[in-house]
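Of the protein chains in this complex, one is absent; all others appear in place.
After this line comes chain A, so read on.
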């Protein structure tokens, strides 16, 4: 990007909040659930009543360590929580419990695959903290409504170094992180519901310059696409400021999707002075080697590794391996289908095509309720030529997926097994020929493509159970005899 004869480049760092999918909150027993009626998931602790004390949820530590290991971070073995003091009604204690000085994970990072090759996105840290409640501002009223259901929901804040230079890299990193946290069963990572939230720090600087420009923090983006758009809009705004000889002010800006631009936020706190200090109500935490090793040994094969193994071991195309490995449940289901000795490539075509298609169209169907063995038998039935593939997909697949019915039995009951009885076949062929004399003449005059028309007729008459190879040779034989 050129500004007044000088090449500039953007510098982008992210702060990603990952809401953990624990059953209860980070410091008390309240259930964690999205979309419940307001103020029904609260307790004296989350309401900050005097005299109540927090106790940390062990599962939060486990999930934090799990993510840290997957991202090759250094895991802190001694840590505590700090109070971040600020006054806002959706944080009833008057402070947020977070980790300032002793984050659970330091360093680490991940290689993302960009169009111009691998790019290492390095992490500064990952720390644990509690979420705030929600304020609802009512237009034209002089009050606000507060819902504290979300207050105390566990969060991991993943902070990257300012190491990205395009919004495309940001999108790749966010998609990687989203797949990873879902894969590890840490979070639902749904940006629209706010279980994955991303703030971006954006600045621009002359290429080669060591000194970073003034950074602007942008908020309020509820999809990866909007994060990209917001970053692009902000880079453009900063470039225009510099072009016209102005300076970029360090501030927080909100992204306005409709106008596709960022706007300054009115400052929440004139003096941002959080006065961090260690929380004296919580005990210190020491993670033993055995605590960490237990998590390490239960770590699933990571999505990228699994994808690569599917390609190397089973010869599945990259595109299909990627789709299957989008969710760990899919990857597991796919591998249990393969236990039945079916061709992995054929299985991948079925999985990515009709099976996923059927699930997408029928939201009540869940992968975990489908019997992989029944599905494998169906694929086998089709590849061995006992049932026409289209017929198998159309007539058998839905029932096999919904009820787990044995496909062979179902095919027999529905009369869909391919007929290799030559006499019956011959009847259908001759019927098709005698009903279409003009087509027969055309065929004889050289329109050999019409064989397919007769094939179609026979398939209709046989309801798809005529063996295609046998049928086509029979058709041609009979047509020659006319």
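Heads up, the rule we're going with is that a contact is a pair of C-beta atoms (placed from the backbone, for glycine too) under 8 Å apart; a residue touches a chain by one contact, two chains touch by 3 or more; residues count from 1.
Note that in this section contacts and distances are computed from a predicted model.
Enquirer: Can you tell which of "Aspartyl/glutamyl-tRNA(Asn/Gln) amidotransferase subunit C", "DNA repair protein RecO", "TRAP transporter small permease protein" or "Septum site-determining protein MinD" UniProt lists for the chain that's not drawn?
Expert: Answer from the record: the omitted chain is "Aspartyl/glutamyl-tRNA(Asn/Gln) amidotransferase subunit C".
Enquirer: Would you indicate which residue among A:16, A:123 or A:148 is in contact with the undisplayed chain?
Expert: Answer from the full complex: A:148 touches the omitted chain.
Enquirer: Which one touches the absent chain: A:58, A:113, A:243 or A:448?
Expert: Counting the whole complex, the residue in contact with the absent chain is A:58.
Enquirer: Since one chain has been left out of the picture, which residues of chain A touch it in the full complex?
Expert: 22-24, 29-32, 37-44, 47, 49, 55-61, 80, 85-89, 94, 135-137, 141-148, 265-266, 268-271, 273, 275, 278-286
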